[in-house]
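In this view, the complex is presented without one of its protein chains, the others remaining in place.
The chains carry the letters A and B, assigned in the order they are written, with residues numbered from 1 in each.
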Amino acid sequence: MDNPYVALLFSFSFAIIFSLVFVNLSRIFGQSRPESEKLDTYECGAPPIGNARTRISVKFYMVAILFILFDIEAVFVYPWAVSLRSFVAKGMGTFVFVEMLIFLGMLFLGWLYVLKRGALKWD
Amino acid sequence: MANEAVFTLEPGALSSLAPMSIVLATAFLVLLWDVIAKPRDRGILLGFSIAGLALAAIVSLILWSHADPVSHTIFSGRLAIDRFSLFFNLVFSVVATLVLMISRDYLIREQIDVGEYYALIMFSVFGMMLLAAAADLLMLFIGVEAMSIPVYVLVAFNRSRIRCIEGALKYFILGAFATAFLLYGIALLYGQTGTTSLADIHTFLEGSSGSHVLVPVGIALMIVGFGFKIGSVPFHMWTPDAYEGAATPVTAIMATGVKAAAFAAIIRAFLAFSPSLVMFRVVLWVIVALTVVVGNIAAIRQLNLKRMLAYSSIAHSGYMLAALLAIEPIWGPQTSNAMSSLLYYLLAYLFMNIGAFGVIVVVGSRENEAVDVRDWAGLGFKYPWLGAAMALFMLSLGGLPPTAGFFAKFYLFSAVVHAGYTPLIILAVLMSAASFFYYLRVVVYMYMQPSEGACTPTVSPLAAVAIGVSALATLWLGIAPSALFPFLEWAQRSVAVLL
Partner (left out) sequence: MTVQSVLSVAAILFSLGLYCVLTRKNAVSVLMGVELILNAANLNFVAFSSFTGTIGAPEVAGRVFAVMIIVLAAAEAAVALAIILAIFRRMGTVEVDNLNELRE
């Protein structure tokens, strides 16, 4: 396990196996009623062929901006995950762990606000 | 791992974060209370916010009395919970409480009384407290953003008025621009010194021979960034538009809390840069002179009270910036004097501005915002208390004894004169004499014009208390200025210990 790339290998294998398993699970157990709409190229609800410079409904804006905000907060979790072990070695593991819980808790409160305010309702 | 993180958790570090944590927790509580419990009367949210601010102020006072070492940095020197930041915590709590009290009527009148307003004010107060405690350029940057982003939203809060969102866009673009400059400057300083800690930068600059080319460029860019934030000439273009466009209580917090927090950060940063500041004396001199002249001259033309106060706040930024000229390369009595007079000036400036904006809020109505001074004709006779309060704030802003404004100017100008900038101060005194022209115009309209004013003030008890407190503070600071000086000295000395 000295090679640092072993972890990467694990990560890739997990991704491949996970996706293969779930795609095939839905093929085996799911019902399949193909129709022309469903078999069309998937393009997030927009017609796949035509001018790409059309105006997009403003409803997408809310979802997109909230996605960006919550997505980008994840950037703080990576350095935390990398350095957690060195803090544990110094006996500060609990403190650093609780710090991350507080951070995630604040994100959760933000999400709760978004949900209760109805920002994610489509209509 | 090769790179061990250098991080220590000092004993008592978490409890000294209490004022900020309380404010932040109140913000979240107010935000969620509004969407989950949906109270019909938002007065309870106002109560919560003020209770949170009061608690933060009390905790700050306790920390002040327990602050055994004068300077106390936590999280490996990232934040300084010293008497300087505790002093500012108290200031921000008082400012935000007064602003919330004058906001209530305005929000109901404009039908924008939603919980987010109170939460955003609290979030921005959190940013201000962080900014005043920043002992590291990283914390300074986070504080600036945590303070500014809620204020951008607050300026745009009254979305139904086109002026509001226009002012918000202008404020945002120039604010973000300023932050970008600030950051670029910080990056260059970091590149040369290899650290973002203000204390370490101070040590580096003390030991350096002055051949580091990135340091002056970095400091210059930071001056531009700060210059935008406090609205000093030539970086002031956004100020009148943003002040006029924003809802009046929001203008009040922009002119007071935001500016005070920016000055707190400037004081910390400039004291850290003090060994290298000599080469910026000329630049600062020019900025101060321009700010004082342009602010006062442009204000003379304004009949719109909010624009007039915007230019007046530019002029006051100029006076306060002058105190930075007195900073010596090595901390001495001259620097110490200048810094306490700057803190005193800030305090006086806060109360008279909040009071003035408070009177503007209660004089206006939904149909007529009453920002045109001509609408104020005869107000002094119809509403004697309101008229007297506004007259007091105007005279104090102009600097007439025995108000706070006079002593603030007196202490600050004499500190700068002692540093050898007599011509600049002569200019500033001349300009503040000229400023009476536009401050007195308000008084003249209120008392010496026939009573035909179109405005119909409605003074609620809450707003009356806020205006009364501001008026009393303006008077008290003017009558007994020496009572406050020991506190200011402790506050500024704690910054010096940090270096």
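Definition applied: a residue touches a chain if its C-beta (ideal position, glycine included) is under 8 Å from a C-beta of that chain, and two chains touch if they have at least 3 such contacts.
In this text, all values refer to a predicted model and were calculated from it rather than measured experimentally.
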Going by the stated contact criterion, tell me the shown chains that border the hidden chain.
A, B
Residue of B:Glu10, B:Glu166, B:Glu328 or B:Glu489 touching the missing chain in the full complex:
B:Glu166
In the whole complex, not just what's shown, which of B:Ala135, B:Leu188 or B:Val288 touches the removed chain?
B:Leu188
Among A:Val21, A:Leu69, A:Ala89 or A:Leu115, which one touches the chain that has been omitted from the display?
A:Leu69
Under the stated touch rule, tell me which residues of chain B contact the chain that is not displayed.
2-3, 5, 138, 141-142, 145, 149, 152-153, 156, 159, 162-163, 165-170, 172-173, 176-177, 179-181, 183-184, 186-188, 190-191, 194-196, 240-241, 244-245, 301-302, 307
Residues belonging to chain A that touch the chain removed from view
58, 61, 65, 68-69, 72-73, 75-76, 79
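Operating definition for what follows: only the chains that are shown with their structure count from here on.
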Averaged-CA centre spacing for the pair chain B and chain A, given as whole angstrom:
40
Residue numbers on chain B that touch chain A, as the complex places them
1, 4-5, 7, 9, 28, 31-32, 35-36
Could you pull out which chain A residues touch chain B in their complex?
83, 85-87, 92, 95, 106, 109, 112-113, 116-117
